[in-house]
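One chain of protein is taken out of this complex; the other chains stay put.
And then chain A:
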Amino acid sequence: MFANRISQTLHEEHRATIELMERLETMIARKQPLEAGDALLRDLVAAIDNDTLRHFDFEESHLFPLLQSVGDQLIGDHLTEEHDAMRPLAEKLRTVAGAAQAAGFDAVGWKAFQQAGAAFVQRMLIHVQKEEMALLPLVEDMMDADAEARLHGIYAGASAA
């Protein structure tokens, strides 16, 4: 879909994220808590640990400064504000899901998971929507080949770490 490898990589991560958010959205609507061994808990913890926060950090450390250097500061500021609202939710979800993987959910834990999950899903869906419609096309248009190669190397290195 995107010729630029940074845009394409972020786009593929968005697709995986939306798929996970839709699974989470379906599950938190249930009255009955998830089982400790439910695959969603495992996938959610893995995604937050390995993908979500790394994705945010890469954008804030490398992509938004590049946009700022060509005069597009406000888009980075706006998306960083959304990252800031999602980080505590991701950490809370990760903590609650991690605990539930070990010992299952009690009523209080399930309620906390549902609340944090609902807020996280809403924020993430809107956030991905904005990045897909605004950020990725902008990166595709403005990034030269050198910057693409350099940032792709950095992001691939961060993914492998």
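For the reader, a short list of remarks on this structure follows.
Simple rule for what comes next: a contact is a pair of C-beta atoms (placed from the backbone, for glycine too) under 8 Å apart; a residue touches a chain by one contact, two chains touch by 3 or more; residues count from 1.
The definition used in the following text is that contacts and distances are computed from a predicted model.
Per its UniProt entry, the chain excluded from the display bears the name "NnrS family protein", taken from "NnrS family protein", "NAD(P)H-dependent oxidoreductase subunit E", "Peptidoglycan glycosyltransferase MrdB" or "Transport permease protein".
For the chain missing from the display, the contacting residue among A:M27, A:V128 or A:L151 is A:V128, taking the whole complex into account. Contact with the chain not shown here comes from a single listed residue; of A:D38, A:D51 or A:D72, that residue is A:D72.
Those residues of chain A that touch the chain absent from the view are 1, 14-15, 18-19, 22, 25-26, 72, 74-75, 77-79, 81-82, 84-85, 118-119, 122-123, 125-126, 128-130, 132-135, 137-138.
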